[in-house]
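Here the complex is missing a single protein chain, while all its other protein chains stay put.
Let's turn to chain A:
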């Protein structure tokens, strides 16, 4: 018999404003008591150790997704929308994932490099007339929303609902606090508009959306599932990448030597992005539901319990990354980080997100000799995503 330990109990709420503005001090306190602890505020178990987070992500039979990624079990409570691929388990997940991976994979994404480059060139060129600009409002918030909906094949009208809708979807992975309420303020209108965008008639013939609908003809998925998959792309594909760009620049702006090295060797851009996503992971945390009682990190977890998986803590666990885990280092191999998840639900959009981020960074490296913080970044208050409302930069454009 293995001996189990009582988890440390915390009263602090990881979803309160202070913890959302700067999550790392609380994560550090959790880590100091062990890889698994109990959060009274949410009634869930906090998982912060790299090995334990990895185990939860890999063991999708014990830690299931069909209970939803939020704190409530959506199998019991009425969910606010039909479950997505992210909120499903095999065998339902299996056909949806097969359909999606057949459409979005490194081969199909490679073709996007050209159409994705021109808008990045244009946006960055416009910035070269300034000595200061904001990495979020002037760049990150402009780019993915311009290229990604085209790749999916969306019409122009209705695109304005994508960001508010994404904000709803992800904030719903946290509790129904004031942040959630604000995100859902005009929720019905955004949901209806996005569901309309996901219909076959709304999509052009060449985008990922149309390709997903083609899988109906193979008999792989139903029409309803096709719409849900397009919806998954629209909800998961925009905010995350905006934050990914903003976070990467918020990190790089603090490391001027790294900027110089990257300028000398721009092919290292993708390593820099990977390492920045490790240090400032856009998708910080989400839940799983315990399907059968189990033990993790020495702690007994009862059936039906919710675990809160802190990807952002695993990516800074000194046991995995060393004592300087919280520091960005161009020389570190960040491979194995879980910013895109791991295992069954590992991010389908990863190649798209990486491509967008790499193109933007390459453009910036080409056009700016230096890039540093002009002021402290302002965090975006969000239940599960980590990002910034503003990252003020001072730059020296190449003349």
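Please note the rule applied: contacts are C-beta pairs under 8 Å (C-beta built on N, C-alpha and C of every residue); 3 or more make two chains touch, one makes a residue touch a chain; residues count from 1.
Please note the rule applied: contacts and distances are computed from a predicted model.
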* Name per UniProt, for the chain absent here [options: "Ferredoxin-NADP reductase", "NAD(P)H-dependent oxidoreductase subunit E", "ATP-binding cassette domain-containing protein" or "Acetolactate synthase"] -> "Ferredoxin-NADP reductase"
* In the full complex, which of A:21, A:76 or A:110 touches the chain missing from this view? -> A:110
* **Selected residue (touches chain absent from view) among A:31, A:72, A:93 or A:190** => A:93
* Structure fact -> Residues of chain A touching the missing chain are 58-62, 90-91, 93-98, 101-102, 105-107, 110, 265, 267-268, 270-271, 274, 333, 335, 343-344, 346, 350-351, 354
